[in-house]
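Sending over a structure as C-alpha coordinates; questions will come in a sec.
A single protein chain has been omitted from the complex, and every remaining protein chain is retained in its original position.
On to chain A.
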Amino acid sequence: MRRFARPIAVLSCAASLLAAPARADIVYVLNSGEASISVIDARERTELRRMPVLREVHHAVLTPDGSTLVIGDSGGNELIFMDPATGEIRRRERISNPYHLEYSPDGRFLVVASLRRDQIDIYDAGTLQLTARFRQPDKPSHVAFSPDSRMVYVTLQGTGEVAAVDLTRKETVWTVPVGPEPAGIIWHRGRLLIGLMGSDEFVSLNPETREVTTAFRTARGAHTVFPAPDGRYLYATARVESGVWQIDANTLEVVRRFDVAGGPDCIAFDPDGRLWMTLRWLGRVAILDPRDGTMDHVRVGRSPHGIFVMPRREGMRADFASIMPGAVSGYRPLPSPLAARSGEPAAGHPPPIIAGAPVLAPGPVVTPARFFRRGPWRVEDAN
(Lines give C-alpha, C1' and ligand atoms only; values in the text may rest on other atoms or scores of the structure.)
Protein backbone atom coordinates (compact mmCIF):
# COMPACT_ATOMS: atom_id res chain seq x y z
CA MET A 1 0.00 0.00 0.00
CA ARG A 2 2.31 2.73 -1.20
CA ARG A 3 -0.39 5.35 -0.88
CA PHE A 4 -0.38 5.04 2.85
CA ALA A 5 3.36 5.53 2.98
CA ARG A 6 3.09 8.92 1.34
CA PRO A 7 3.32 11.18 4.36
CA ILE A 8 6.59 9.61 5.32
CA ALA A 9 7.82 9.79 1.75
CA VAL A 10 7.01 13.49 1.71
CA LEU A 11 8.88 14.16 4.92
CA SER A 12 11.96 12.41 3.71
CA CYS A 13 11.88 13.83 0.22
CA ALA A 14 14.16 16.81 0.60
CA ALA A 15 16.65 14.76 2.54
CA SER A 16 16.77 11.95 -0.01
CA LEU A 17 17.25 14.36 -2.88
CA LEU A 18 20.11 16.09 -1.15
CA ALA A 19 21.65 12.76 -0.24
CA ALA A 20 21.60 11.42 -3.80
CA PRO A 21 25.22 10.49 -4.46
CA ALA A 22 25.33 10.95 -8.21
CA ARG A 23 23.50 14.03 -9.36
CA ALA A 24 21.14 12.76 -11.99
CA ASP A 25 18.75 15.19 -13.62
CA ILE A 26 15.33 15.25 -12.03
CA VAL A 27 12.12 15.16 -14.03
CA TYR A 28 8.77 16.28 -12.67
CA VAL A 29 5.64 14.83 -14.24
CA LEU A 30 2.19 16.18 -13.45
CA ASN A 31 -0.28 13.31 -13.19
CA SER A 32 -3.52 15.09 -13.99
CA GLY A 33 -5.65 12.00 -13.40
CA GLU A 34 -4.20 11.09 -10.07
CA ALA A 35 -3.59 14.33 -8.15
CA SER A 36 0.13 13.77 -7.87
CA ILE A 37 3.52 14.76 -9.22
CA SER A 38 5.94 11.99 -10.15
CA VAL A 39 9.58 12.74 -9.44
CA ILE A 40 11.83 10.80 -11.78
CA ASP A 41 15.52 10.06 -11.68
CA ALA A 42 16.53 10.82 -15.26
CA ARG A 43 19.58 8.58 -15.23
CA GLU A 44 18.04 5.49 -13.66
CA ARG A 45 14.71 6.26 -15.32
CA THR A 46 12.83 5.27 -12.24
CA GLU A 47 10.22 7.05 -10.24
CA LEU A 48 11.74 8.29 -6.98
CA ARG A 49 8.48 9.27 -5.35
CA ARG A 50 5.05 10.75 -5.84
CA MET A 51 4.07 14.04 -4.25
CA PRO A 52 0.40 14.53 -3.51
CA VAL A 53 -1.31 17.65 -4.80
CA LEU A 54 -4.89 18.74 -4.29
CA ARG A 55 -6.84 17.70 -7.36
CA GLU A 56 -5.74 18.12 -10.94
CA VAL A 57 -2.35 19.42 -12.05
CA HIS A 58 -1.91 20.16 -15.74
CA HIS A 59 0.86 22.58 -16.60
CA ALA A 60 4.10 23.81 -15.05
CA VAL A 61 6.18 26.86 -15.97
CA LEU A 62 9.35 28.42 -14.62
CA THR A 63 9.14 31.88 -13.13
CA PRO A 64 10.84 34.47 -15.33
CA ASP A 65 13.88 34.54 -13.06
CA GLY A 66 14.27 30.80 -13.49
CA SER A 67 14.22 30.13 -9.77
CA THR A 68 10.84 28.56 -9.22
CA LEU A 69 8.60 26.03 -10.89
CA VAL A 70 4.98 27.16 -10.88
CA ILE A 71 2.46 24.34 -11.13
CA GLY A 72 -1.21 24.94 -11.83
CA ASP A 73 -3.68 22.77 -9.94
CA SER A 74 -6.80 23.57 -11.94
CA GLY A 75 -9.15 21.35 -9.94
CA GLY A 76 -7.73 22.52 -6.61
CA ASN A 77 -7.73 26.19 -7.60
CA GLU A 78 -4.18 26.86 -6.60
CA LEU A 79 -0.72 27.62 -7.86
CA ILE A 80 2.13 25.68 -6.31
CA PHE A 81 5.53 27.38 -6.17
CA MET A 82 8.22 24.74 -5.98
CA ASP A 83 11.99 24.78 -5.79
CA PRO A 84 12.83 22.55 -8.75
CA ALA A 85 16.21 21.65 -7.31
CA THR A 86 14.83 20.06 -4.15
CA GLY A 87 11.13 19.54 -4.78
CA GLU A 88 10.39 21.70 -1.77
CA ILE A 89 7.13 23.62 -1.95
CA ARG A 90 7.78 27.25 -1.11
CA ARG A 91 4.29 28.62 -1.14
CA ARG A 92 0.82 28.24 -2.55
CA GLU A 93 -1.57 30.80 -3.94
CA ARG A 94 -5.29 30.45 -4.35
CA ILE A 95 -6.31 31.30 -7.89
CA SER A 96 -9.32 30.38 -9.95
CA ASN A 97 -8.86 27.30 -12.15
CA PRO A 98 -5.29 27.72 -13.44
CA TYR A 99 -5.39 25.28 -16.35
CA HIS A 100 -2.91 26.60 -18.88
CA LEU A 101 -0.49 29.20 -17.59
CA GLU A 102 2.43 31.13 -18.98
CA TYR A 103 4.52 34.15 -18.05
CA SER A 104 5.07 36.91 -20.57
CA PRO A 105 8.66 37.09 -21.87
CA ASP A 106 9.29 40.34 -19.97
CA GLY A 107 8.10 38.64 -16.81
CA ARG A 108 5.40 41.21 -16.05
CA PHE A 109 2.31 39.14 -16.62
CA LEU A 110 1.07 35.70 -15.82
CA VAL A 111 -1.65 34.62 -18.23
CA VAL A 112 -4.04 31.80 -17.38
CA ALA A 113 -6.31 30.16 -19.93
CA SER A 114 -9.19 28.25 -18.41
CA LEU A 115 -10.85 25.84 -20.76
CA ARG A 116 -13.51 24.96 -18.22
CA ARG A 117 -14.88 28.43 -17.68
CA ASP A 118 -14.16 29.95 -21.11
CA GLN A 119 -11.98 32.70 -19.70
CA ILE A 120 -8.48 34.14 -20.01
CA ASP A 121 -7.04 35.87 -16.99
CA ILE A 122 -4.15 38.30 -16.91
CA TYR A 123 -2.39 38.56 -13.58
CA ASP A 124 0.37 40.82 -12.46
CA ALA A 125 3.22 38.32 -12.22
CA GLY A 126 4.65 39.76 -9.05
CA THR A 127 1.57 40.30 -6.92
CA LEU A 128 -0.79 37.83 -8.62
CA GLN A 129 -3.41 40.56 -8.71
CA LEU A 130 -5.94 39.93 -11.45
CA THR A 131 -5.66 42.83 -13.89
CA ALA A 132 -8.03 41.65 -16.60
CA ARG A 133 -10.33 38.78 -17.41
CA PHE A 134 -11.79 38.01 -20.81
CA ARG A 135 -14.65 35.79 -21.69
CA GLN A 136 -13.83 33.74 -24.75
CA PRO A 137 -16.43 32.17 -26.98
CA ASP A 138 -15.43 28.55 -26.57
CA LYS A 139 -12.65 26.56 -24.92
CA PRO A 140 -9.56 28.76 -24.79
CA SER A 141 -6.81 26.19 -24.85
CA HIS A 142 -3.13 27.13 -25.29
CA VAL A 143 -1.45 30.54 -25.13
CA ALA A 144 1.68 32.02 -26.72
CA PHE A 145 3.20 35.47 -26.40
CA SER A 146 4.91 37.76 -28.84
CA PRO A 147 8.59 38.29 -27.87
CA ASP A 148 7.95 41.96 -27.09
CA SER A 149 5.34 40.86 -24.52
CA ARG A 150 2.73 43.11 -26.07
CA MET A 151 0.41 40.39 -27.29
CA VAL A 152 -0.83 37.05 -26.13
CA TYR A 153 -2.40 34.68 -28.63
CA VAL A 154 -4.92 32.07 -27.61
CA THR A 155 -6.26 29.07 -29.49
CA LEU A 156 -10.03 28.67 -29.16
CA GLN A 157 -10.67 24.96 -29.52
CA GLY A 158 -14.42 25.20 -29.75
CA THR A 159 -14.68 27.83 -32.49
CA GLY A 160 -11.53 27.04 -34.49
CA GLU A 161 -10.03 30.48 -34.00
CA VAL A 162 -7.03 32.27 -32.58
CA ALA A 163 -7.66 35.37 -30.47
CA ALA A 164 -5.06 38.11 -30.03
CA VAL A 165 -5.16 39.95 -26.72
CA ASP A 166 -3.28 43.21 -26.37
CA LEU A 167 -1.66 43.14 -22.95
CA THR A 168 -1.15 46.88 -22.67
CA ARG A 169 -4.65 47.83 -23.79
CA LYS A 170 -6.13 44.79 -22.04
CA GLU A 171 -8.47 43.96 -24.86
CA THR A 172 -8.99 41.36 -27.55
CA VAL A 173 -7.88 43.10 -30.73
CA TRP A 174 -8.74 40.44 -33.27
CA THR A 175 -9.79 36.85 -33.80
CA VAL A 176 -9.19 34.88 -36.97
CA PRO A 177 -10.38 31.43 -38.03
CA VAL A 178 -7.44 29.06 -38.40
CA GLY A 179 -9.00 25.61 -38.88
CA PRO A 180 -10.68 22.80 -37.01
CA GLU A 181 -9.97 22.46 -33.28
CA PRO A 182 -6.72 24.36 -32.85
CA ALA A 183 -4.67 23.21 -29.86
CA GLY A 184 -0.97 24.04 -29.43
CA ILE A 185 0.37 27.44 -30.47
CA ILE A 186 3.91 28.83 -30.41
CA TRP A 187 5.69 31.93 -31.61
CA HIS A 188 8.32 31.06 -34.19
CA ARG A 189 10.26 33.71 -36.08
CA GLY A 190 7.54 36.27 -36.49
CA ARG A 191 4.80 33.70 -37.08
CA LEU A 192 2.47 31.65 -34.96
CA LEU A 193 2.53 27.91 -35.53
CA ILE A 194 -0.74 26.23 -34.60
CA GLY A 195 -1.64 22.54 -34.46
CA LEU A 196 -5.09 21.62 -35.74
CA MET A 197 -6.45 18.58 -33.92
CA GLY A 198 -9.19 18.24 -36.49
CA SER A 199 -6.69 17.75 -39.31
CA ASP A 200 -3.12 16.69 -40.04
CA GLU A 201 -1.93 20.23 -40.39
CA PHE A 202 0.08 22.79 -38.55
CA VAL A 203 -0.73 26.22 -39.87
CA SER A 204 1.34 29.37 -39.84
CA LEU A 205 -0.44 32.58 -38.89
CA ASN A 206 1.13 35.90 -39.69
CA PRO A 207 0.06 38.17 -36.84
CA GLU A 208 0.62 41.30 -38.94
CA THR A 209 -1.44 40.34 -41.97
CA ARG A 210 -3.50 37.63 -40.20
CA GLU A 211 -2.88 35.41 -43.18
CA VAL A 212 -3.08 31.67 -42.49
CA THR A 213 -1.05 29.18 -44.52
CA THR A 214 -0.08 25.55 -44.14
CA ALA A 215 3.21 25.32 -42.26
CA PHE A 216 3.75 21.56 -42.43
CA ARG A 217 1.80 18.35 -42.17
CA THR A 218 2.16 15.60 -39.62
CA ALA A 219 -0.74 13.15 -39.30
CA ARG A 220 -4.35 13.08 -38.17
CA GLY A 221 -4.92 14.81 -34.85
CA ALA A 222 -2.09 17.38 -35.05
CA HIS A 223 -1.61 18.73 -31.57
CA THR A 224 1.33 20.76 -30.28
CA VAL A 225 4.78 21.89 -31.36
CA PHE A 226 7.83 22.58 -29.19
CA PRO A 227 11.13 24.22 -30.16
CA ALA A 228 14.24 22.26 -29.21
CA PRO A 229 16.69 24.33 -27.15
CA ASP A 230 19.37 24.02 -29.84
CA GLY A 231 17.20 26.05 -32.22
CA ARG A 232 17.64 23.64 -35.11
CA TYR A 233 14.48 21.66 -34.85
CA LEU A 234 10.91 21.87 -33.77
CA TYR A 235 9.12 18.79 -32.54
CA ALA A 236 5.45 18.44 -33.40
CA THR A 237 2.99 15.89 -32.05
CA ALA A 238 -0.13 14.25 -33.40
CA ARG A 239 -2.68 12.21 -31.50
CA VAL A 240 -4.91 10.14 -33.69
CA GLU A 241 -1.92 8.80 -35.59
CA SER A 242 0.21 8.97 -32.52
CA GLY A 243 3.72 10.26 -33.11
CA VAL A 244 6.36 12.97 -32.99
CA TRP A 245 7.71 14.79 -36.03
CA GLN A 246 11.09 16.45 -36.22
CA ILE A 247 10.73 19.70 -38.15
CA ASP A 248 13.52 21.82 -39.55
CA ALA A 249 13.25 25.13 -37.72
CA ASN A 250 14.47 27.09 -40.76
CA THR A 251 12.52 25.56 -43.58
CA LEU A 252 9.62 24.02 -41.64
CA GLU A 253 10.16 20.82 -43.58
CA VAL A 254 9.50 17.50 -41.92
CA VAL A 255 12.86 15.84 -41.30
CA ARG A 256 11.72 12.59 -39.80
CA ARG A 257 8.91 10.92 -37.93
CA PHE A 258 9.05 8.92 -34.71
CA ASP A 259 6.16 6.64 -33.88
CA VAL A 260 5.18 7.21 -30.27
CA ALA A 261 2.06 5.43 -29.11
CA GLY A 262 -0.19 6.69 -26.34
CA GLY A 263 -0.99 10.28 -27.23
CA PRO A 264 2.17 12.35 -26.66
CA ASP A 265 1.24 15.64 -25.04
CA CYS A 266 3.77 17.97 -23.40
CA ILE A 267 7.47 17.75 -24.26
CA ALA A 268 10.44 18.84 -22.15
CA PHE A 269 14.06 18.71 -23.31
CA ASP A 270 16.99 17.62 -21.22
CA PRO A 271 20.39 19.29 -21.69
CA ASP A 272 21.50 16.46 -23.96
CA GLY A 273 18.66 17.17 -26.36
CA ARG A 274 16.53 14.18 -25.44
CA LEU A 275 12.76 14.58 -25.50
CA TRP A 276 10.76 13.76 -22.40
CA MET A 277 7.13 13.37 -23.41
CA THR A 278 4.03 12.68 -21.39
CA LEU A 279 1.88 9.98 -22.95
CA ARG A 280 -1.52 11.13 -21.90
CA TRP A 281 -3.48 7.94 -22.51
CA LEU A 282 -0.82 5.48 -21.39
CA GLY A 283 0.23 6.69 -17.95
CA ARG A 284 3.83 6.80 -19.09
CA VAL A 285 6.61 9.14 -20.01
CA ALA A 286 8.52 8.41 -23.21
CA ILE A 287 12.16 9.42 -23.50
CA LEU A 288 13.26 9.83 -27.08
CA ASP A 289 16.82 10.43 -28.18
CA PRO A 290 16.46 11.99 -31.63
CA ARG A 291 20.12 11.35 -32.42
CA ASP A 292 19.61 7.62 -32.77
CA GLY A 293 15.85 7.26 -32.45
CA THR A 294 16.04 5.13 -29.31
CA MET A 295 13.10 5.33 -26.97
CA ASP A 296 12.53 4.37 -23.38
CA HIS A 297 9.48 4.50 -21.10
CA VAL A 298 8.87 5.25 -17.46
CA ARG A 299 5.58 4.42 -15.82
CA VAL A 300 4.05 7.37 -13.95
CA GLY A 301 0.55 8.18 -12.69
CA ARG A 302 -2.68 8.40 -14.65
CA SER A 303 -3.11 10.91 -17.45
CA PRO A 304 0.31 12.59 -17.16
CA HIS A 305 0.28 16.05 -18.70
CA GLY A 306 2.83 18.77 -17.82
CA ILE A 307 6.52 17.83 -17.55
CA PHE A 308 9.68 19.62 -16.49
CA VAL A 309 13.34 18.57 -16.62
CA MET A 310 15.56 19.96 -13.88
CA PRO A 311 19.21 19.60 -14.87
CA ARG A 312 21.55 18.93 -11.98
CA ARG A 313 24.86 19.50 -13.62
CA GLU A 314 27.67 21.73 -12.60
CA GLY A 315 26.66 25.36 -13.05
CA MET A 316 23.53 24.59 -15.02
CA ARG A 317 20.29 26.23 -14.00
CA ALA A 318 16.66 25.27 -14.29
CA ASP A 319 16.28 27.74 -17.16
CA PHE A 320 19.30 26.41 -19.07
CA ALA A 321 17.28 26.55 -22.27
CA SER A 322 16.91 30.33 -22.02
CA ILE A 323 20.57 30.85 -22.98
CA MET A 324 20.24 28.62 -26.01
CA PRO A 325 19.23 29.58 -29.56
CA GLY A 326 15.83 27.88 -29.32
CA ALA A 327 14.75 30.34 -26.62
CA VAL A 328 13.48 32.75 -29.26
CA SER A 329 10.62 30.35 -30.12
CA GLY A 330 7.88 28.83 -28.05
CA TYR A 331 5.05 29.81 -25.74
CA ARG A 332 7.25 32.42 -24.09
CA PRO A 333 9.70 33.48 -26.81
CA LEU A 334 12.56 35.70 -25.70
CA PRO A 335 13.61 38.61 -27.91
CA SER A 336 17.01 36.89 -27.98
CA PRO A 337 18.63 34.15 -25.92
CA LEU A 338 19.99 35.30 -22.61
CA ALA A 339 23.74 35.51 -22.17
CA ALA A 340 25.33 32.71 -20.21
CA ARG A 341 26.40 33.65 -16.74
CA SER A 342 30.07 33.24 -16.02
CA GLY A 343 30.92 29.68 -15.23
CA GLU A 344 27.71 28.46 -16.85
CA PRO A 345 28.35 25.91 -19.56
CA ALA A 346 26.15 25.91 -22.60
CA ALA A 347 24.10 22.76 -22.71
CA GLY A 348 25.38 20.11 -25.06
CA HIS A 349 24.00 20.70 -28.52
CA PRO A 350 23.20 17.40 -30.16
CA PRO A 351 24.87 17.15 -33.54
CA PRO A 352 22.54 17.01 -36.53
CA ILE A 353 21.70 13.41 -37.25
CA ILE A 354 20.35 13.53 -40.74
CA ALA A 355 22.96 13.72 -43.42
CA GLY A 356 22.35 16.78 -45.47
CA ALA A 357 19.90 18.30 -43.02
CA PRO A 358 20.22 22.04 -43.07
CA VAL A 359 22.10 23.30 -40.08
CA LEU A 360 21.02 26.54 -38.54
CA ALA A 361 23.85 28.89 -37.86
CA PRO A 362 23.13 30.06 -34.35
CA GLY A 363 22.54 33.79 -34.39
CA PRO A 364 24.54 36.15 -32.26
CA VAL A 365 23.66 35.81 -28.62
CA VAL A 366 22.78 39.29 -27.53
CA THR A 367 21.08 40.18 -24.34
CA PRO A 368 20.02 43.73 -23.75
CA ALA A 369 20.12 43.57 -20.01
CA ARG A 370 18.79 40.99 -17.68
CA PHE A 371 16.17 43.45 -16.66
CA PHE A 372 13.71 40.84 -15.61
CA ARG A 373 15.94 38.79 -13.40
CA ARG A 374 15.33 41.02 -10.46
CA GLY A 375 11.61 41.41 -10.52
CA PRO A 376 9.19 41.42 -7.61
CA TRP A 377 8.14 37.89 -8.53
CA ARG A 378 11.26 36.43 -7.03
CA VAL A 379 9.69 33.90 -4.79
CA GLU A 380 12.56 33.64 -2.33
CA ASP A 381 11.99 37.28 -1.47
CA ALA A 382 8.36 36.68 -0.83
CA ASN A 383 9.02 34.38 2.06
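Observations on the model:
Note that in this section a contact is a pair of C-beta atoms (placed from the backbone, for glycine too) under 8 Å apart; a residue touches a chain by one contact, two chains touch by 3 or more; residues count from 1.
In the analysis below, contacts and distances are computed from a predicted model.
The chain not displayed here is annotated in its UniProt record as "Fatty acid hydroxylase family protein", chosen from "Nopaline dehydrogenase", "Fatty acid hydroxylase family protein", "Polysulfide reductase NrfD" or "ABC transport system ATP-binding protein".
Within the set A:R90, A:R220 or A:R257, the residue that contacts the chain not displayed is A:R220.
Considering the full assembly, A:R55 is the residue among A:R55, A:R91, A:R169 or A:R291 that touches the omitted chain. Only one of the listed residues, A:Q157, A:S204, A:T237 or A:S329, touches the absent chain: A:Q157. Only one residue from A:G33, A:G66 or A:G126 touches the chain missing from this view: A:G33.
Of the options A:R117, A:R189 or A:R313, the residue whose C-beta touches the omitted chain is A:R117.
Mapped onto chain A, the interface with the missing chain covers residues 3-4, 6-7, 10, 33-36, 52, 54-55, 75-77, 94-97, 114, 116-119, 121, 133, 135, 139, 141, 157-158, 180-181, 197-198, 220-221, 239-240, 242, 261-263, 280-283, 299, 302-303.
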